[in-house]
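The complex is shown incomplete by one protein chain, all other protein chains being positioned as in the whole.
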Amino acid sequence: MRFVRYVAALAAIVLIWWILSALFGGGNILPDPVQAFSAFGASLGTPMFWNHLAASSGRVLLSMALAWAAAFPLGIVMGSSRKVDAWLAPFVFVTYPVPKIVLLPVVLLLFGLGNLSKVLLISLILGYQVLVAVRDGVANLNPRYLDSVRSLGAGRLDLFREVLVPAALPHGFTALRLGTGTSVAVLFFVESFATTRGLGYLIMDAWGRLDYRDMFVGILGMSLLGAALFEAVNGLEHVLCRWRRARIR
Amino acid sequence: MRFVRYVAALAAIVLIWWILSALFGGGNILPDPVQAFSAFGASLGTPMFWNHLAASSGRVLLSMALAWAAAFPLGIVMGSSRKVDAWLAPFVFVTYPVPKIVLLPVVLLLFGLGNLSKVLLISLILGYQVLVAVRDGVANLNPRYLDSVRSLGAGRLDLFREVLVPAALPHGFTALRLGTGTSVAVLFFVESFATTRGLGYLIMDAWGRLDYRDMFVGILGMSLLGAALFEAVNGLEHVLCRWRRARIR
Amino acid sequence: SGYARAQARDPVRMGILPVLDTLPLQVAIHEGFFERKGIQVELVSFNSALERDAAMQGGQLQGYFGDLLNTLLLVRNGIPMQVLTVSYASRPGRRMFALVGRPGLDAPSAAAVGSATVGLSNATIMEFLLDALQERAQIPAGTWKRIEVKKIPLRLQMLLSGQLDLAVLPEPLVTLAESKGSRVYLTDGDLDLPLTVVCLRRDLLESEPSFGAKFLAAYEEAVSALAEHPERYRELMSRTCRIPPSLQATFPMPAFPAPGLPDPARVDQVQSWMVLRGMIPERVPYGNLVWRSPQ
Amino acid sequence: MIQPAATGYRKDSESETVLRADDLSKRFAANGPGVLKSVSITVGGGDTYAVVGPSGCGKSTLLYLLCGLLHPDAGTVRYRGEPIVRPHPEIAVVLQDFGLLPWKTVQDNVALGLKIRGVPRRERRQKAREMLRILGLAGTEDRYPSQLSGGEQQRVAIARALVGDPGLLLLDEPFSSLDAITRERLQHYLLEIWNRFRVPYVLVTHSVEEAVFLGKKVLVLAGRPAAIVEVMENPGFGDPSYRDKKTFHAMARALRRALDRAARGE
Partner (left out) sequence: MIQPAATGYRKDSESETVLRADDLSKRFAANGPGVLKSVSITVGGGDTYAVVGPSGCGKSTLLYLLCGLLHPDAGTVRYRGEPIVRPHPEIAVVLQDFGLLPWKTVQDNVALGLKIRGVPRRERRQKAREMLRILGLAGTEDRYPSQLSGGEQQRVAIARALVGDPGLLLLDEPFSSLDAITRERLQHYLLEIWNRFRVPYVLVTHSVEEAVFLGKKVLVLAGRPAAIVEVMENPGFGDPSYRDKKTFHAMARALRRALDRAARGE
């Protein structure tokens, strides 16, 4: 059933796309979807496509893991401790809007031209999102839960493990879900230097060559990557937040 | 006190910046902060700076309003109705990761080179974030609240107004808070065409000239804009979510 | 799609990039040369070729400034661009593009650099130039490792901080790099190539037969104004062509060729290169590519 | 103390059927254990029911079914002849966990039902204040529920149910968090409302005394799945001084015995 609905959604998108491409441009602005999908299908058989996909997926997955590892605990600490929050929040709020793109030269200098710089940039941007979402979520936690566990003699670590982490998980997952979109967008930016692998590179390069076939192969690949990441986050949440499925009445 | 902490945060950032700029580049990669701030101070006296700031602020504010107006209600509907969600979610999840940058030709075609295209692109990207966050938030709402109000004979509209909207507000605000960063980043992208006004343009233009003074005037201006938006969202939340301040014990 | 200009009285919009080669267009606007010829022209600036091409395809522009390569790609994609004039061609003793070394790289010549990394952007005139320069300097194709860095300022920063050994850069950044201790190894000076061009849509040129001539006349006026009083336009250049602050007072005012069509042999050379790399399936006939005054 | 409000309590003839539930069955998971089995109940115009039974037997579930917040797997519920598929504005419910909205002040929580029915702002605020005063909560109008004690929250929920002049009241342990004196005050208040306006109600309670004092009929629910194992007529009901009568104590003893029997599974 879920699958049927995904197919329906895809069909609707293709229809809109087809209308748009028929109305304007006759392929100059948007290739027609039949062409695009057949090109996509053909490229699925080439190692070139899988090569790009693997490069991008690897970067994004690693970045998501890094961002989560750093931002999730920090977000919990900020959300749960007024004292820490009071000092760190201004720091976060002042640096959050700094466009990370301008940090590129510094990051490159410190971490070289390779994948490390790319991964760090994505996780920097993603990390902020996880941080803010988790912090807000934890700050809104009903304090009764904390009281209740504190009354059992729980220390900081227990509160963290038994209350704060499970309460923050859904918020972290929402941020991660949002982050799949952001990461994919940032791929463009980080795959525009010092690499010839990755879907971002594929799209930008094809765009530069005005090669729409390749460009839409890249775009479809990226949408696929995004949807897969999205579903992966959903799956993870399904497993880790089991209690959320228990509500019936 | 809040002010003191902001100043402390700024001081820490400047210190790190100063160390980095002293260590590397000698101004090739990072100007030293004293220079940058004095340039910023000087530019505050010029109408040029305010002109750029006004252009960017206008675009961002309008986009945030648009994104909110479209995505907040839709998010609530998706979060609260399994039926609607089942059909719309795949649509959202498939289109969410499509990098919006590739829609540029289509958007330009439909809405021209002016501010409308720019504003629509920002709100498109922002809107998705609000949508996903609000949908997730509403889906996690404790169903007892709905039961309770339903038992008073509430219709769909009443539930919407009395339960779903207030329950979704904090999530919407979190998304908006996250969105301030995203919008500022997207400014770069939309202010790189058909305009010579806006902080995004200022930064890119200065970068192209490797004119660090102007570039950091732009960056500081953007950080300022971001922080102001952030605080504005906080303020709005403070006013609209008054009950959240009532928890004491 | 047609070109979106509701009325003949609406200005013709030209997409430009903030580079030196557009100076004559800026001068023509600044001095009102177009108006005096009875045509309305508006310059719309873009940050990079990608966005400019998107607007071109979206039908928002009727003309543009760009490189020859890009023009051929647009034509291949069914956008009927016609070259009115070369805006910059390389000439001996002048340089617009150069292969620059990082500060501290003390190889005396390009050939002596040996294995090294070179930053450039693929599928642009820069790649074409690098091929041509390397061939002329007789440096084998695989000697340098090419690293794609699309954003030019980033490329310069990476060069200056030593993460790239070499980079292909345009002016005025070549001069800037030189001032920071870089050595200039190869330049486009004597390649004799038409690098950048000014184009308009064919449908515009055909529906208003006198437009092309008027446009060229105004353009010519701007070129000669520039040649006569170069210093008068220094401020305009600094403002519109991204001149680094340290060079604004000293950077030599460039000289531009009088309007003219590119040399067919040179266009052919570019097209061969593109066909070889699969960027265009076949050559565009020279006659379709350029606009000639009907008389 | 009680003012007949503008919309007016309706006084049904004693014989009219207000609520009729037939053969209700319910289980939560498709293959889980049954919670209720074949429960039928008919509430007439002058009726009041007290429902007692062991913890976890399904009393709250029954109320949820009666008001339309849950749907039975089998059986039907009708309110004045109308099938109940969703909550009816004339049926007021006090939920076991109060169901107050954390984002509304006490006053706005109480006035919510009126707001939903379109009562103008001034009028509904005034009514809400009045009801809060009656329930001993004057002065808490502008606080949020999280700033009240448990018993105070419960009284807010009661106020919310009563303020709308309902045609039927469903009360799930409405006085459980109240001290003996407040509790007796509110029991008397409920009886007073019934005596004046004959609003029928179904009250779930754990207190035998409360069941006998407030139920014209007392239902004992027990078993797994639960069924009505006993229906006791309570002829003394309705007299505010019933508590001091011999018949009251006899009735209470009888109910205790019935509960004991039910607990032993007879």
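Order of writing sets the chain letters: A, B, C and D. Residues in each chain are counted from 1.
Methods note: contacts are C-beta pairs under 8 Å (C-beta built on N, C-alpha and C of every residue); 3 or more make two chains touch, one makes a residue touch a chain.
This structure is a prediction, so every number in the text was calculated from the model and none was measured.
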Task: Sole residue of A:G41, A:G114, A:P166 or A:G235 that reaches the chain not shown, by the stated touch rule - done: A:P166
Task: Hidden partner chain, touching residue among D:D22, D:D73, D:D97 or D:E141 - done: D:D97
- [ ] Pick out the residues on chain A that sit against the missing chain.
- [x] 144-145, 147-155, 158, 162-163, 166-167, 241, 243, 246-248
Task: Touching residues on chain D - with respect to the absent chain - done: 28, 52-56, 60, 96-97, 136, 147-152, 154-155, 173, 176-183, 206-208, 256, 259-260, 263
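The rule we apply is simple: only the chains that are shown with their structure count from here on.
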TODO: State, to the nearest whole Å, the distance from the C-alpha centre of chain A to the C-alpha centre of chain C.
DONE: 37
Open item on the list: I need the residues of chain D touching at least two other chains; which ones are they?
Closed with: 64, 69
Open item on the list: Could you pull out the residues of chain C that touch at least 2 other chains?
Closed with: 1, 57-59, 157, 161
